[in-house]
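One chain of protein is taken out of this complex; the other chains stay put.
Then we have chain A:
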Amino acid sequence: MNFDLSDEQKMLAEQARGLLGERTPYDHLRRLIDDGAEWDEALWRELAEMGFLGAAIGEAHGGLGLTALDLGVISEELGRANAAVPFFSSIVLAAEAISLAGSDEQKARWLPGLASGVVIGCFAASEGPGPLVGAAVQCIGGRISGTKFPVADAGIAHIAVVASGDALAIVELNQPGVTRTRLDSFDQLRAHYRIDFADAVADVMPGHGKVATLLDRAAVQAAFEAVGGSEACLAMGLTYVKDRPMFGRPLASYQAIKHKLADVAVGIELAKSNAYFGGWAVDESADDLPIAAAAARLSAITAFEMAARENLQVHGGIGYTFDANCHFYYRRERMLAVNIGNRAHWADRLIAHVPDSNIAQSAQGETV
């Protein structure tokens, strides 16, 4: 037993943190927003060159074949940097979906491009207010019609992995019959789209019923991303309260502030612990995964929510300005809290799998 990252993973984290720290200063993020940019394309190319995009994609398909925990280390750093890249859409969701549920031919066709960053994927599941995965848009006879929204990063994506109920299909987005409309995204560093399919060609994946596992794995990565974002919030808040004088002494010397940030720190350590176990479970213990993923997801939402809100709060009025940096995380946190299922969704999944109760697999059943 060893409950810490390996030395290699710590080096990977350092490497990612070094690059992202240099490339994502807050002024740069502000410029991306002001320019209405879809994404940070230059950074994406650099991440590709470093091998980060293919980290968890099999070696046979041009990746490095590393573990979910290695991928988690990268996710955590992307969350810390609040990077405007489609990593979650293209790597964590689209590439993972194809790895999990695709045919050999589909894998051979798409994974190398996704691993190198030349091809970008997105994940289309939601059909508006309601559950995470809608079921109205179905592929029938290799054709797809209907509307999915919101879909992150669809404007720059070449393919969408479309989820409908338990089914997954690959749809090339540069074809007649696909219309993409940019939405007003709450997370200003992650462009969201509505996709209308009108009898478009869709390539159904054979791995039926893999959606729940895909989402479990994505939940773990989202948890790591949230941990990184939470730590950035805590660090930002700490720097501010240590510098800011108030009534003749640093704001950080007041118990009200100390206790608030101590609670944030505890929340982060708890979330990180569940994320670690979740990352381990993806590769090593499939039986544990549904609970580990749900637990990681719930703890991460709690931690990031507290960290983002209290970071802005301790900044006071300055925290509400565009020039301060709190808003990047405040928006990213809400995006992450709902993008792959809200708390209720994951609470259901956890309760359906609790091993030391009689409930598992009975009354509530599976929820996707």
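The rule is simple: contacts are C-beta pairs under 8 Å (C-beta built on N, C-alpha and C of every residue); 3 or more make two chains touch, one makes a residue touch a chain; residues count from 1.
FYI, contacts and distances are computed from a predicted model.
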**OP:** Just go with whichever of "ABC transporter substrate-binding protein", "Tricarballylate utilization protein B", "Acyl-CoA dehydrogenase" or "Glycolate oxidase iron-sulfur subunit" UniProt uses as the name of the absent chain.
**Re:** "Acyl-CoA dehydrogenase"
Original post:
Quick one: which of A:Q15, A:S116 or A:S253 touches the chain that's been left out?
Top reply: A:S253
Subject >> Touch with the omitted chain, as defined above, among A:A262, A:A286 or A:I318 >> reply: A:A262
Original post:
Quick one: which of A:A295, A:A308 or A:A324 touches the chain that's been left out?
Top reply: A:A295
Original post:
With respect to the chain omitted from the figure, which of A:W110, A:W280 or A:Y329 is a touching residue?
Top reply: A:W280
Original post:
What chain A residues would touch the chain not displayed?
Top reply: 1-6, 9, 69, 234, 238, 241-242, 249-250, 252-253, 255, 257-259, 261-263, 265-266, 269-274, 276-277, 279-281, 284-285, 291-292, 294-296, 298-299, 302, 343-344, 346-348, 350-351, 354-359, 363
